[in-house]
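One structure follows; several queries about it will come next.
With one protein chain withheld, the remaining protein chains of the complex are depicted in position.
Chain nomenclature is as follows: A and B, assigned in order of appearance, with residue numbering initiated at 1 for each chain independently.
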Amino acid sequence: MKKISLTVNGKLYQVEVEEDMRLLDLLRDKLGFTGVKEGCSEGECGACSVIMDGKLVTSCLIMAFQAEGKEIITIEGLQKEDGTLHPIQQAFLEEGAVQCGFCTPAMVLAAKALLDKNPHPTDEEIKEGISGNLCRCTGYAKIVSSVKKAAEYLNKGGK
Amino acid sequence: MKKRGKGIACIFYGTGYGNGFPDVSRAYAELQPDGKVAIYTGATEVGQGAKTALSQIPAEVLGLTVDDIIFINEDTSITPDAGTAAATRQTYNTGNAIKMAAEELKKELINIAVKELGLNSDAGLEMKDGKIYLKILPDKCITLAQIAAKQSEPLRTFATFTAQTVQIDPETGQGAPYWPYTFSACAVEVEVDTETGQVEIIKAAHAQDVGRAINPKMIEGQMEGGFAMAMGYVLYEDLGLENGRIWNNKLSTYIIPTAMDMPEIQNIIVEDPESTAPYGAKGIGEPVMIPVGPAILNAIYDAVGVRMTEIPVTPMKLLQAIREKEKQGA
């Protein structure tokens, strides 16, 4: 057991973690962030992606103790308290980028990680930005167009 | 060298269980105290959009919005059996059952309104935005919530729809195994790298007969998803099956398409309403995938002149076929 502290969605947590616990398990099983999904356990599908210190990471490949002192954003941290959606979430809804929804939380975060760094991405850059996240339902077209739309919303100063 | 080619394919697809097997969907429509309407049915949302499309149908019947429909489909103890979310059957089959239940509810609501408003007839009564009113004298009006408040028990209707198919003769295959059929076609342009065997899809057009489009954006979503799944089927996906063992049992070895693989697809929704369908809408979940694979294979032939009779057409297999052809030509 190891005691670590980390920030998730702006809130500080101090938790005891087992040596072999993955960040994914910490977030889901211990802290209740079940918007983080497990699809493959080998960093291939991207469903467990979270943003850690500004970078998109697959939480199944990171040990919990490695998150010591880190700032993490999960899907639960995007919606405002008054219920307002993040422009990316709004765009996903409007463009029809959601089907079964299992890849969606991580896909939204992948889009956020991309747009935080590159506010005016081309289609190719968007595809590359989300290429680590698999989706079996949508064929990605509506995800790409929603990231484009979200970029417009964000560049106008939020919707 | 990079060579381009175009290919086309078209298909028909019989929806429903088929072959005379009773293909039954059931649904309840129930007026809620606040004037909203709950639909109870066993039809599953697997991501295809059943909950949404099947909410649009009763909303249309009852003059409501989708927000006024409460769709309940998760619990077998309170929902009636509506068959499986498969066979491209939910929009047509359960759509019909829900439409019938909603129409029945509308009839009952109108009858109550006639009495409550002290009218002689239902002629000219309109049901819209949660109200029933007389068009020629709009003050003669009662809300669905007001009707709900007057009921001692919730107003609830039930409907069953069974699709029509006829079992085929076991010796000749003659019969009417499916109804309705859905049609689609796909054309693609590919670029084949003759050095690596890689196939890239450059451009695609995909036309799907839908009967009537209930939700065009969701139909496009199905078409794009079906396109991707077909690309995986004919170009990438390989279980590595050997003596009954699946070797490629991880997503790092069982390769499905990523965003980077996808071309721009022109989706064409073709409407030609089917009279037995709810508002003419036929199912499309499966057929959207089907013409894409053979269109790609035909385009590969057009590009490099080799017929790929075995899928998946992995770069290695295609390269081998191209070399073989070159040898024969030389």
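The criterion applied here is as follows: a residue touches a chain if its C-beta (ideal position, glycine included) is under 8 Å from a C-beta of that chain, and two chains touch if they have at least 3 such contacts.
Criterion: contacts and distances are computed from a predicted model.
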{"item": "Among \"ABC transporter ATP-binding protein\", \"Purine hydroxylase alpha subunit apoprotein\", \"DNA-directed RNA polymerase sigma-70 factor\" or \"Ferredoxin\", UniProt-listed name of the chain not shown", "value": "\"Purine hydroxylase alpha subunit apoprotein\""}
{"item": "Full-complex contact with the absent chain, from B:G197, B:G226 or B:G283", "value": "B:G226"}
{"item": "Omitted-chain contact residue, chosen from A:L78, A:L115 or A:I130", "value": "A:L78"}
{"item": "Which residue of B:E30, B:E224, B:D261 or B:E286 touches the chain not shown here", "value": "B:E286"}
{"item": "Option touching the unshown chain, where B:N96, B:Q208 or B:T258 are the choices", "value": "B:Q208"}
{"item": "Omitted-chain contact residue, chosen from A:I72, A:V108 or A:A141", "value": "A:V108"}
{"item": "Contact footprint on chain B, counting only the chain that is left out", "value": "6-14, 17-19, 42, 44-47, 49, 51-52, 55-57, 59-60, 63-66, 69, 71, 73-77, 79, 81-87, 168, 170-181, 183-189, 203-209, 211-218, 226, 229-230, 232-234, 237-239, 241, 243-246, 249-251, 254, 256, 266, 268, 270-275, 277, 279-282, 285-287, 289-291, 293-295, 297-298, 301, 307, 309-312"}
{"item": "Touch residues of chain A, complete complex, unshown partner", "value": "28-29, 32-42, 45, 47, 74-76, 78-79, 85, 89, 92-94, 96, 98-105, 108, 134-137"}
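One rule holds in what follows: only the chains that are shown with their structure count from here on.
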{"item": "Chain A-chain B separation of Cα centroids, rounded to whole Å", "value": "29"}
{"item": "Footprint of chain B on chain A - complex, ascending", "value": "39-40, 42, 44-45, 95-96, 99-101, 126-128, 130-131, 133-144"}
{"item": "Contact footprint of chain A on chain B as seen in their complex", "value": "46-49, 217-218, 220-221, 223-229, 250-252, 256-260, 262, 264-265"}
